[in-house]
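Step one of this worksheet: look at the structure below.
Only one protein chain is missing from this complex, and each of the others stays in its spot.
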Amino acid sequence: MSKVKVGVVGTGFIGPAHIEALRRLPNVEVLALCEVTKELAEAKAQQLGIERACTFDELLAMKDIQSVHICTPNFLHFKQAKAVLEAGKHVICEKPLATDVNEAKELVELAAQKGLVNAVHFNLRYYPLVRQIKTMREKGEIGEIYSILGSYLQDWLFYNTDYSWRLEPDKSGDTRAVADIGSHLIDMIEYTSGLKITEVFADFNIIHKIRKKPLKPVETYSGKMLTAEDYADVNINTEDHATILLRFDNGNKGSVTVSQVSAGRKNQLKLEISGSNCTIAFNSEAPNEMWIGRRDGANQLLMRDPALVHGEVRPLITYPGGHNEGFGDTSKQMFKEVYAAIEGGKQPDTPLFPTFADGYRELLIAESILESTKTEKWTKVL
Amino acid sequence: MSKVKVGVVGTGFIGPAHIEALRRLPNVEVLALCEVTKELAEAKAQQLGIERACTFDELLAMKDIQSVHICTPNFLHFKQAKAVLEAGKHVICEKPLATDVNEAKELVELAAQKGLVNAVHFNLRYYPLVRQIKTMREKGEIGEIYSILGSYLQDWLFYNTDYSWRLEPDKSGDTRAVADIGSHLIDMIEYTSGLKITEVFADFNIIHKIRKKPLKPVETYSGKMLTAEDYADVNINTEDHATILLRFDNGNKGSVTVSQVSAGRKNQLKLEISGSNCTIAFNSEAPNEMWIGRRDGANQLLMRDPALVHGEVRPLITYPGGHNEGFGDTSKQMFKEVYAAIEGGKQPDTPLFPTFADGYRELLIAESILESTKTEKWTKVL
Amino acid sequence: MSKVKVGVVGTGFIGPAHIEALRRLPNVEVLALCEVTKELAEAKAQQLGIERACTFDELLAMKDIQSVHICTPNFLHFKQAKAVLEAGKHVICEKPLATDVNEAKELVELAAQKGLVNAVHFNLRYYPLVRQIKTMREKGEIGEIYSILGSYLQDWLFYNTDYSWRLEPDKSGDTRAVADIGSHLIDMIEYTSGLKITEVFADFNIIHKIRKKPLKPVETYSGKMLTAEDYADVNINTEDHATILLRFDNGNKGSVTVSQVSAGRKNQLKLEISGSNCTIAFNSEAPNEMWIGRRDGANQLLMRDPALVHGEVRPLITYPGGHNEGFGDTSKQMFKEVYAAIEGGKQPDTPLFPTFADGYRELLIAESILESTKTEKWTKVL
Partner (left out) sequence: MSKVKVGVVGTGFIGPAHIEALRRLPNVEVLALCEVTKELAEAKAQQLGIERACTFDELLAMKDIQSVHICTPNFLHFKQAKAVLEAGKHVICEKPLATDVNEAKELVELAAQKGLVNAVHFNLRYYPLVRQIKTMREKGEIGEIYSILGSYLQDWLFYNTDYSWRLEPDKSGDTRAVADIGSHLIDMIEYTSGLKITEVFADFNIIHKIRKKPLKPVETYSGKMLTAEDYADVNINTEDHATILLRFDNGNKGSVTVSQVSAGRKNQLKLEISGSNCTIAFNSEAPNEMWIGRRDGANQLLMRDPALVHGEVRPLITYPGGHNEGFGDTSKQMFKEVYAAIEGGKQPDTPLFPTFADGYRELLIAESILESTKTEKWTKVL
């Protein structure tokens, strides 16, 4: 039994999530782990139970490694994805695909030219009920889409003492809440609705204009109070909160609100699509059930149950209804589709999974959003 | 035992709601009912169990009537409220106070000059938990307000065959969804948060640009299908859906979405206020419980229970926790406060209830909203 | 316009609730208020805005009073209801109808003989969605009933310092949680399901076997701490908590749990009926929506919306969907049906409202429940 051999780059929050998701697939083997130094790679490989530890260049040189997952901070995505493609390997890149639109475009073109499988980890598409929304829309069950209302709220940056590399534009890019979480929501809106956003108007807000950056590694201090001299004041230039007005190519409208400073909202993506047949409401904090609103009859609660969803959705579900599935399962389901393509040896003509083209589009929209906050004018998405 | 004697003008949806709410108060007697003709007034008075039936002029002439409730279509509010004040009677007017800002301003001035009690029926303020939010904010329990997210969604105008005088600008005014339901939400935002909206930016959408107006009275046909020739096509100029970006006087931001074409949302006002201490979420379709979000501990569900709310809120609650109160109870609680003032004989210096000044402010904000949709620019609220 | 003239006896928690509900009806006038002394009656009548204050004997003697509401402690219900019937007046009695089965039977017979309208205030039947359940069952939409699961949980007797006359068997009867709240739930089960309970098996528990009875009136002390010497220890003989197994006349089964010591459950009645077509779940703390469970499709949330319920239910609804109705509205709706009968002058052949016969049945079932806890055997309901 031969399995696809995989290397993973990066062991922050999301790298181990990729590894665990990959291991759940019968046809994939995570063989190599890459970190900034060989020593760190070895320590992490030991801890995560992975055979080989390596640097990025060593990974590129491994002939038997067929695909690479890029799970590093944003500013490295472009450079590493390009190198992986040039090494002739398939690539699964964390979002955002790059920190600059032109780089993203270059990656789309390079991947196309190479014919290699390319994917961006918009894993939230893989909540089974998200595909159910897409499928219902394709079958006309939602009807003409009248309006879309979305929000993505978190509280992990609630205090001015909350700090992360994501707060630093040189590592993370020029937008933050919009790029980190807004991108997931906007991708989900275009994916489920089939509409294209044509124009945006946005207003950003920085709640904590100065944050306190720990001067010592935070892990060291876990469980202890940092004292005043352990922090440096850092000016913050990226948004904690944003609302974006959307205009769609069917002439109708919507809006999206994102915040990383909303106490009690841990990681809540909400999407509400109103159409001429029904309204659909999905909440990522309760992803096993979705609400369907009706004018002429009882509203509905559709459970994530293989017996109740459309046939197109069933392959994304492992367990019967009532046996909840969650965040970790989304990556497993996405990689199942990606590795079916990898076993086929090349990018499918119409892949089910999110590709570099989707990653590029995300950056294009984010750029228009940022532009509109500066001009205070409606801005076209080209 | 002497009771305050009251006249009510108008018997559409909201007139009978006023009458029933008033009857629940021990110190008030609904003595007179006014309609467009004496005949209609008599029929309705009989049906609603009210002693006197009259025309508007007859009502104004009744010496023993101390206060008048104006429950007519919007375009009559100004004229009638003015006449009532000039007749020396206290006045409780349905919202909007007028269809024009200047008329509203005139009413504020006239009422002040007369010293008479004046109120606008922003009854949704009187969900007890709405006052709890206001009180928590006053006590600093929410902290600095970071952002506000609101929506008010309905489906009663979902089909292009749904028709009402509210669709006609000459009867209802130049905005519709914003004036009808957005006004309640915006009033609630300023009331609970204590913030003032300084600038707005809005985008409107008319989903049904043509609606089918029944040519025969709809009651006649209830239960029957109207046929094609029973309708006339009418061009619609007021919004079915709107999103409004808000900037507040504390420098922070928010947004509001309203729709009257969202299937399954019958009458759902949602308000979420995020502050530096906690987030508060309220939903008018489940008004007996509110959510309090916290970063450092469990979130909370506060029930509408006299034992659990602040003392300032307790007078608005009739029953113990778990004995639900609803929409009808809001008007009762509002009128309880209004009639305490009427028994005092004049408008209090700092009334708890919404006044003509609040009605005027609503029109001022709506005007700026409408203006911004035309200029596509941020518009100041003067 | 002539209105039915009504007297109300008792001004504890529920008397004023009756009065307020009655006032909302156009065809009823609350004319007289009765209390244990003339002085108390006068004070309360003044406060509640009622014209006449009287003693019970004076009330019976008032010729123009057509109906009487009995809102006194349980041990007085039998005596007073009997006297009202003998005085030739219609009677609406609080539950339980009596504290003894034989007395209840006597009242049923006396009322029948007199032909007077008789009702027991099982107001919870009048949540519109409760009638929707009954109507769906009558139309076969639930199918054969497989099982019923109910609970009624409160926390108002949670502490051993919580005290009320309801804890004293001579005033309240030999069961407490079962009589106070279990009776509502069991009535609702038979009412909605159309099934008869044939056998019961129960287990009771007294959590606080000794409670602390305040030696001074509690009102005096509101806001103050009672000290140790202000209490007397009282042995408690009635149940804080009970579970009752039920067998129905269709051969199937169910259970009911009641508790008055469940922290955080203020007044939560839950009823879940599983049938061969669907399952219905209702929760009195969220009475404007009910859940319908399905095997082969999405579950449903039916809102209390006049446009969505069966025609039989519509008369119980005042406001459109999304405008919540609550506890206070149940009594109004019940009295609307009772006073339609009173205007007809006699008890209808098949009244929609709960009658003395229903009150009698409640006591019969409660007696069997109590018996089964003593014998620890299945006990037939005769």
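Lettered A, B and C in written order, each chain numbered from 1.
Rule of thumb we're sticking to: contacts are C-beta pairs under 8 Å (C-beta built on N, C-alpha and C of every residue); 3 or more make two chains touch, one makes a residue touch a chain.
Because the structure is predicted, anything quoted here is derived from the model rather than measured.
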Completion exercise
Contacting the left-out chain: of C:27, C:55, C:135 or C:243, that is C:243
Completion exercise
Missing-chain contact, candidates C:132, C:238, C:299 or C:347, resolves to C:299
Problem - Chain not shown: contacting residue from C:32, C:48, C:149 or C:381 - result: C:149
Handout entry: Touch criterion as defined above, residue of A:138, A:170 or A:285 at the omitted chain
Key = A:285
Fill in the blank from the handout: Residues on subunit A facing the left-out chain by the touch rule are 1, 3, 17, 20, 23-27, 45-51, 154, 156, 265-268, 284-288, 303, 305, 318-329
Handout entry: For subunit C, residues in touch with the removed chain
Key = 146-147, 149, 151, 155, 158-159, 201, 203, 205, 207, 240-241, 243, 245, 247, 252-255, 257, 259, 261-265, 272, 274-275, 277-279, 291-295, 299, 376-378
Exercise for the section: May I ask you to list the residues on subunit B that touch the chain which is not drawn? Expected result: 291-292, 296-303, 307-308
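To be clear about the criterion, only the chains that are shown with their structure count from here on.
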Problem - Middle chain, criterion being Cα centroid separation - result: B
Handout entry: Copies subunit C and subunit B - interface residue numbers shared by over half, same or different
Key = same
Completion exercise
So the chain most remote from subunit C by C-alpha centre is A
Completion exercise
Distance in whole angstrom between the CA centres of subunit A and subunit C is 54
Completion exercise
subunit A and subunit B have mean C-alpha positions lying a whole-number Å distance apart equal to 42
Fill in the blank from the handout: Here the gap between subunit B and subunit C, centre to centre from mean Cα coordinates and rounded to Å, is 34
Fill in the blank from the handout: The positions of subunit C in contact with two or more other chains are 303
